[in-house]
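So the structure is just underneath, and the comments pick up after that.
The full complex has more chains than appear here; those shown keep their coordinates.
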Amino acid sequence: MELRVRGAKTFGAFHLAADFTVEGNRIGIFGESGSGKSTLVNMLAGLERPDSGEILLDGEPLFAADRRINVPPERRRVALVFQHPHLFPHLSVRGNLLYGWKRCAMANRQVGLDDIVDVLKIGRLLDRGVTNLSGGEKQRVALGRALLSNPRLLLMDEPLSALDDTLRFQIIPYLRGACEALAIPYLFISHSLVEMRLMAERVIVFSQGCQVADTTPDALARNRMGDSPVGYINLLRLTDPCDNDGLISYAWGGTRLFLTAPPGEGELLFELSSKDMILCKKHPEAISARNLFHCTVIGIFEAGRKAGVELQCGTGRLVAEVAAEAARELELTVGSEVFAAVKASAFRRLG
Amino acid sequence: MFSLTSADIDAIRLSAKVALAATVVSLPFGIAVAYVMSYCSFRGKTFVEVLLNLPLTLPPVVIGYLLLLLLGKKGWVGGLLDAAGIRIIFTWYAAVIASAAVGFPLLVRSIRIAMDSIDGRLIQASRTLGARWSDTLATVILPLSLRGIVAGSSLMFGRSLGEFGATIIVAGNIPGITQTIPLAVYDYVSAPGGEGAALALCLVSAGLSLLVLFFHEYLARRMARRD
Amino acid sequence: GELNLSAAASLKDAINELSAVFVQKHPEVKIARNYGGSGVLAKQIEQGAPADLFISANPEWLDYLRERKLVESATIGTFAYNTLVFAGAAKQQAAGMNDLPKLRKIAVGSPRSVPAGEYALEAMRKAGIEKELAGKLVMAKDVREAMKYAELGEVDGAFVYRTDALLLGKQAKILFVVPEGLHGRVTYPLALTVAGAKKKEARGFLRFLRSVEAKRILVRYGFAVK
């Protein structure tokens, strides 16, 4: 998906001036309260008319002030999960869920009620009304309703803030997986850095109505610690899971990795942050980290106060980051041999 | 206790028919007008607003005369219909039109109060889920203003049951054809000794509106948000 | 065939009986009767309401239609006459127009819309008590309502027609008859409309109304016929 937004909107003292282009399917929007995030998604959904500018989704104009184009919301195929659930009070949970689905062209109906119900754990609510649902139940129904409308772009305005952690982290992989499988790109607004890292591959940061950064969730997380170096997400394709005394081992780069993640079918994609790797010059004889790679440094790059270290581990490659001081201390240079320790729980499954 | 003459029974049947027809016929227009007034803004809205309230403010007698002028042979509408061989004046259609004219502002106002209190976010939600405005109207706005629609309908039905001034002018007071309950009651109370019969008719009228009220309550309960 | 009557409301009972008698003799005729204020009836006819015979409570409205060529001039005639009386509670002491200023409230038909009211006002004017009565008059919507006020004791007396007063209950009675000289004669004119003149039944009914049998019925209801 390519989204081009150039738009201004003024509400009294508040002035929003967005001007950015993003490509990718998992975009995050981050910003303090009142910075204009909700206003932005309302403009994208066609609910708020920008004062000027244009909005292009995959090259197709949704709004263009100069060409007098303003596609109405129902023809944008842009679904929106609001900050508050806003369920239809006169419909049952089922009626709410199916509202968008019924209005979606047959050809676009890729996700059905049953898939959603299981994941969101709302099976026993289906025939209830929505007024007396608990906060979290409502939000799950709202999420299901938007997904079932099989949109071309899904906008989510803090959709998970009413959910408890367990549920949240159960829903996130599904949400992301479903969106990936159905090729539904999304824009995800959240205040939670963890959610952001799990959901977004790119983050637009807003402050007082302007985007102030276009970055990765990881970099954002570091940024917010006051650090600037660019982080690196290692993507690992793992195969052949075996249960291995409580952990699961997977084949990767000619060696086996030990993970806490449960096994899955076929080739699975995991991510490993450069943050989650610790390098040792010598073999640490007894270490809690379940993965210890003997690697060769094949590159070093500076990134602010940190150093990025490119490692060759068997046939695989990984990027680790260490404090600049540590890089000196460990005498890391191209060709050095090091041990990289990674905890079994550091791998995050994507999708 | 009270015995009803066959003319009375005709009047009751006719009143029920007229009130029902007036309500049913006005409903789509009432909803459309309320929708337009609640959700659209256009030039001359104030003028339309005044026009809508006029039938309420004008004495029913005047409305009767105006309708007579409009629907009469020489009137705009009446002339056209006359050419087509249709006569309205002195038929029960005229009673329906009179009732509809008098009750319309009540209907529209009730529906508008309900429509105005619908959360705009729900409408936005339905739009983003792919519903066109007509679809949103049918599946979100109407169900959510059902309380107002039902209340407005029962106001209109009640007002139609009681309508006298306009009806007697456009529909006449012809027993068995256009004599509704209020006209019959008027005839009774203006003759000495007719109080008993008038009371009986009034009770029937109250009973009819009670029926509508129960139906209303029943609907309201059925559509009450479920648990 | 069908016959459409438009008649002043105060004639309702008499006409009901008259038409019943007529229909007995001519079972093939159906009569639809529309009763109302004369003005309303005239305007309805003007706007094309179906009416074959129009009986007005005063000549003005018949003239109104004649001017507009809606009635057949040749058929214009008098249906009946009525008498203006003053009715009130039985214990009330009023034997003539000159006793009226002693009373507190008097009901009359609203003079502009009710012919009886107009006649009553004329009578008061001629009797020279108009000014004295100015604040005491209650203008009723029609004669029957004026009578009701008298019956309920809300007013001390009311100017009504003899035909109406005959229907009064025990609470009220005719106190005196307003002298003929004080007002124009209370006349109910009638005419066939242009459409009615073409109908055999209408001409037949008009003939029946002028018959002795019809006049006997009218007299029974308290009308004068000559």
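In order of appearance the chains are A, B and C, and numbering begins at 1 in each one.
Heads up, the rule we're going with is that a contact is a pair of C-beta atoms (placed from the backbone, for glycine too) under 8 Å apart; a residue touches a chain by one contact, two chains touch by 3 or more.
This is a predicted model, so every value here is computed, not measured.
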Subunit counts for every protein chain kind in the full complex: A x2, B x2, C x1
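Here is the rule we go by: only the chains that are shown with their structure count from here on.
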Which chain lies the greatest distance away from chain C when centres are computed from Cα atoms alone? A
Starting from the mean Cα coordinates of chain B and chain C, work out the distance between those two points in Å. 34
Chain A and chain B, separation of their C-alpha mean positions in angstrom: 56
Interchain centroid distance [CA atoms averaged], chain A/chain C, Å: 90
Could you pull out which chain A residues touch chain B in their complex? 45-47, 72-74, 76-80, 82, 84, 86, 88-92, 99-100, 103-104, 128-132, 145-146, 149
Which bits of chain B are touching chain C when the two form their complex? 65, 68-69, 71-75, 78, 82, 87, 89-90, 168-169, 172-177, 187, 189-193
Report the residues of chain B in contact with chain A in the complex, numbered from low to high. 119, 121-122, 124-132, 135, 139-140, 143-144, 146, 223, 225-227
